[in-house]
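The complex is shown incomplete by one protein chain, all other protein chains being positioned as in the whole.
This part shows subunit A:
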């Protein structure tokens, strides 16, 4: 009833706190689920030029947190399929390219292959987000954050909801 009173007790009111980076907390050992949830969330706020019924996820490289990516269907709001893609393979039939750790040249090549195509690229381990992927995850023991590469997004045919930027940490930003 008295929401104000109830809330004031919960929220440690310090409006001057520094702006935090995107930070999704999770219980230890559930990193993979957290990654799947985040990937699905990003997909849900991304608009492809052609509407699609199923989100086709392609995983490439030595991804460490991609085992539960099929769970992304829940946050993405549509069914999701996951398949492996060899490094350097053409991303045909992919709506979302999940890049695990690989050499920068390989990574660059794979991302270049997505240019001009409606493929959302997410890098698993590029904390500075300089590799050219649209989104870059930063997974630690208990929290997950992601950065967003505005240049990459603006070059693609995909449209990302600007609200995601608020949650994300801008690549190259002073954060």
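Throughout what follows, a residue touches a chain if its C-beta (ideal position, glycine included) is under 8 Å from a C-beta of that chain, and two chains touch if they have at least 3 such contacts; residues count from 1.
In the analysis below, contacts and distances are computed from a predicted model.
Visitor: For the chain omitted from this view, which of "Diguanylate cyclase (GGDEF)-like protein", "PH regulation protein F", "Aspartyl/glutamyl-tRNA(Asn/Gln) amidotransferase subunit C" or "Electron transfer flavoprotein small subunit" is its UniProt protein name?
Guide: "Diguanylate cyclase (GGDEF)-like protein"
Visitor: Of the residues A:36, A:113 or A:164, I need the one that contacts the missing chain.
Guide: Answer from the full complex: A:164 touches the omitted chain.
Visitor: Thinking of the whole complex, not just what is shown, which of A:49, A:77, A:93 or A:109 touches the missing chain?
Guide: Among A:49, A:77, A:93 or A:109, only A:77 touches the chain that is not shown.
Visitor: What does the interface between subunit A and the hidden chain look like in terms of residue numbers?
Guide: The missing chain touches subunit A at positions 1, 3-4, 6-8, 10-11, 13, 15, 19-20, 22-26, 37-38, 41, 44-45, 75-78, 146, 161, 163-164, 166-167.
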